[in-house]
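Mind looking over this structure? Questions follow.
With one protein chain withheld, the remaining protein chains of the complex are depicted in position.
All chains are identified by letter, namely A, B and C, in their written order; residue positions are counted from 1 within each chain.
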Amino acid sequence: MARKDSRVVDVRAAADAKGGVLRDAAGTLAGMEVTLRNMVRATVGREHVTIQYPEQRKPYSRRFRGVHVLTRRADGTLKCTACYLCETVCPAQCISIDAQEVEDPGIEKAPSRYEIDLTRCIFCGFCVEACPEEALIMSREYDLVSDSRDPQALRYGIERLTQRPEIAAYGAGFRPHMEYPLVESQIPGQEEPSPEETR
Amino acid sequence: MLSDEALREIEACKAEESRKQHALLTALRLTQAERRHVGPQEVLYIADLLDLSPATVEGVARFYDQITKEPTGNRVLSICRGISCYLCGADGAAREAAAALGVDQGGSQAEGRVTIRHVECIGDCDHAPAAMLDSTFIGPLDPASLSALIER
Amino acid sequence: MPLVTIDGRQIEVEQGTSVIQAADRLGVEIPRFCYHPDLRPEGNCRMCLVEVDGYARPVVACATPVADGMVVHSPHESATASQAVNGVLEFLLVNHPLDCPICDQAGECSLQDFYMHPDYGLHESHVDPAEKVHKHKRVDLGPRIVLDAERCVMCSRCVRFSAEVSGYAEVQFVRRGNRVELVTFEDRALEDPYAGNLADVCPVGALTSRDFRFKRRVWHLESTDAICAGCSTGCNVRIDHFKGKIERVVPRRNPSVNRSWICDEGRLSHEKAQGQDRLLHPRGADGGELSWSEAIARADALLRGGRAGVPGRALLLGSASATNESLLLLRRFGELAFTQRTMDFRLGNEPELVDAREDHLLRRRDKHPNTMGAIHLGFAAQEGGLPLHVRAAEHDAYAALLLVYHPPLVGDESPEAAGALERLIRAVPASVVLTSHRLPFLEAATLLLPVAAWAEEEGTYTNYQGAVQFTGQALRAPGAARSAVAILADLLERVTLRRPDTSPKTLFVELAQAVPAYQGLSFATLSSRSAIAYPPEGRMHYGQEGFAGR
Partner (left out) sequence: MPAILTRHTDDPEQTELDVAQRRGAYDGLREALSRSPDEVIAEVEASGLRGRGGAGFPTGRKWSFIRPVPGQPVYLLCNADESEPGTFKDHYLLRRDPHLVLEGIAIAAYAIRAHTAYIYMRGEYASLAEIMAKAIREAQGAGILGESCLGSGYDLRVSIQLGAGAYICGEETGLIQSLEGKRAYPRVRPPFPAVHGFLDSPTVINNVETLANLPFIMTEGAARFAALGTDRSPGTKLISISGAVARPGVYEVEMGYPLLELLRHEAGGVRLGRRLKAVIPGGTSVPVLTAEEAAPVMIDYESMQAAGTLLGSGGTIVFDEGTSMPEALLRIAEFYAHESCGECTPCREGTGWMAWVLRRLVQGEGRPGDLDLLLRVGHNIEGRTICGLGDASVQPVRSFIQKFREEFEALLPREALAAPAWQMHGHGPRTGRFGPPGEEAALSDPVEGPPNAAL
């Protein structure tokens, strides 16, 4: 989809140019420019500006910072080595990790618990930028809802962060480093969604 | 573990100076000579003999090239790979020697008989390519006569 | 005394001082790996290279003694030195595995810190990770230490500690050149009772602590300065804790007490102090839990029985593991509440043991941190000792007992002392016991009051030398447990109708007045970073020798 034009409107300058009642009206109209334009598009041009969410969804950029994904190695083990950099950098302090020793001497360390409290997460993506191994990336999943009042419901653990059936519909998101191509086994359902499916 | 003669020599070395550790290098040399290696058992034995920790003995033993952790053959053929010997074709001579003795390049042995070691300059450069059979200088290395030399 | 100039700042130092020591005193930071203030300088890491006017080449600051008029330029201001140090740092990283994400040292690693330093770090790498020399990784050296030989920078601090300080000489280098590798003989586990220090002296992640392994990133830890309560040496330690849990205890340097070391028993004593068997609520003889107001009221009532004025009617047993401040309040309570009282703290022969060595380095046979403080406060003024009190109690000499008890953090209470305490409690009709732990031999007490354990209250301990040292509070006491000072203040309030000021500062002023040996000490000097104050010379009662480790 095309990028929308954005433009800064200097309301005061526009108003000063007109003066009087017209000045006030011009100010109001300038503020409503976007609304009015879309109104014209919808009524005169018969163009739908809104979509029927959730039946319809908009595709988002590949740099979209949605719900996190913990990636895996080819052998299915968690790529995360519990270095705590994400927990350290997280400004919302919503990540908490416990580490444990693993047998594989080439790995040594892995998380025994890895939790992101998505009710606190501000989706800034710092955690993903801090990750030295692309063990944590983001998806394009944005409609994060729960039908329960349980505070744990949106507290995702290892299981939930690795098993991501939703990814099929959204695709993978923010990955600033790109040093490793993702393979299918790493994230289930990371295949690219077609535009038709998502609309 | 060691012969009485070696033990006497170590004792004498120990007695020379106030610190027993002074005798460590001698003890390692004699052990290598008699046992053909200084493995864990030997390290423990020497540590006990000189009142040192096994780690101390191990650290010193693994510093020196002539002290080996694995047993050497009954005879050790040291082939010099110093620059002077290199200039005089030591690489080729070493290959031929290994082939003549049926020993792998680089130190393994045939039936525990001979071990070939490639060593840094042994200070016999005027007989390049230099070599030693045990502690005898036999340069210039003549692969053809090696077997006979070893038999002797 | 030679006058030396470092980075334009001058300092006069004693003959024989090294350049790095002079720089440390001036606060000029000189990077180093092998130099350690309590080990003999070896000069092998070459990281402390500095430029000295008149010298053709950079010299190592750690092994170069200052000479009068010497002008030194650190890498902060000298391009020559900076380039030299940068080169050395690059060499150190040539074969380093760069596995910081899984390395416990990360965050307190000299390699990281120096690499990030703009004055001599931040070089570009010219090495392929695939080309590095590989060595042993994750070698278990017993219950204390894990070795990763690839991370080692061969500074030999551990080798020197093991050979020179603890004397066990269990770690050593083998091989030569860039194949040099740190090992123990045949990967044997360390037997050294001071092995934990190997991880402390290691400036990188080659030797890391098994207890602390993967527990927590160090930058998440909070730190509290404290004094080890494992024995009468009073080693200075730093408690690193996270969310109310002690993650590790590491030594804090004090050249006159423990230098830079602590023993492994002391290092792990927090596990026992904060263990599972803590007493969490005040408890009556019937086993029922009490609120604190009920408990204090009941304690007051029980102890009133001992106030009748009959000779020897009350026995107050302090603890050699209690702080001076709590002992001071206990003594004041005894003096104000009872016209006739016996005060003691001895469970065995602590006064004789207090400066008896257990080994050549730090450990002492008296496993209490404050025996000397209890002696100074006059708790063992009379002939006595526990067996005597038991016999007296069994002849109905005491109507009431107030006991403060902390179990020893190293080892278990002696069976004799435990048995005697149990007999004593059973023999005295009214017994109020302040204890941090639930212990079978205290169960018979009429009233059990939960008291804070080590690291849960602040105060001072007086070590075997007579050094008064401040220990901080790292954690909140669990459950309803309170500090001994707070409990004793409540009891005092019942007697004097005025609650005493229990701020550490006030208490210490009173302490310094109450104990002749402490006159001249002030809380200001005590609570400073060094956290130690010696009584003025000639006032020490025991342990005049000072530190004389090997």
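Basically, contacts are C-beta pairs under 8 Å (C-beta built on N, C-alpha and C of every residue); 3 or more make two chains touch, one makes a residue touch a chain.
Source: prediction; values computed, not measured.
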| field | Hidden partner chain, touching residue among A:Arg12, A:Arg37 or A:Arg63 | value | A:Arg63
| field | Option touching the unshown chain, where C:Met1, C:Val94 or C:Leu280 are the choices | value | C:Val94
| Which of these touches the unseen chain: B:Val60, B:Ile79, B:Val114 or B:Leu146? | B:Val60
| remark: Across the whole complex, the chain not displayed is touched by subunit B residues 16-26, 28-29, 32, 50, 59-60, 63-67, 78, 81-84, 86-88, 119-128, 132, 135-137
| field | Residue numbers in subunit C that touch the chain omitted from display | value | 41-47, 49, 56-58, 60, 63-65, 84, 87-88, 90-92, 94-95, 124-128, 131, 133, 153-154, 172-173, 175-180
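Methods note: only the chains that are shown with their structure count from here on.
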| Roughly how many whole angstrom separate the Cα centroids of subunit A and subunit C? | 48
| said: Suppose each chain is reduced to the average of its Cα coordinates; what separation in Å results between subunit A and subunit B? | reply: 67
| query | Taking each chain's centre as the mean position of its Cα atoms, how many Å separate subunit B from subunit C? | reply | 51
| request: Pull out every residue in subunit A that's touching 2 or more other chains. | output: none
| What are the residues of subunit B that contact at least two other chains? | none
| remark: Residue set of subunit A touching subunit C in the complex reads 81-85, 87-88, 99-101, 105, 107-109, 132-133
| Quick one: in the complex, what on subunit B touches subunit C? | 40, 43, 52-59, 62-63
| task | State the interface residues of subunit C toward subunit A in the complex, per the touch definition above. | result | 100-102, 106, 137-138, 213-215, 217, 219-220
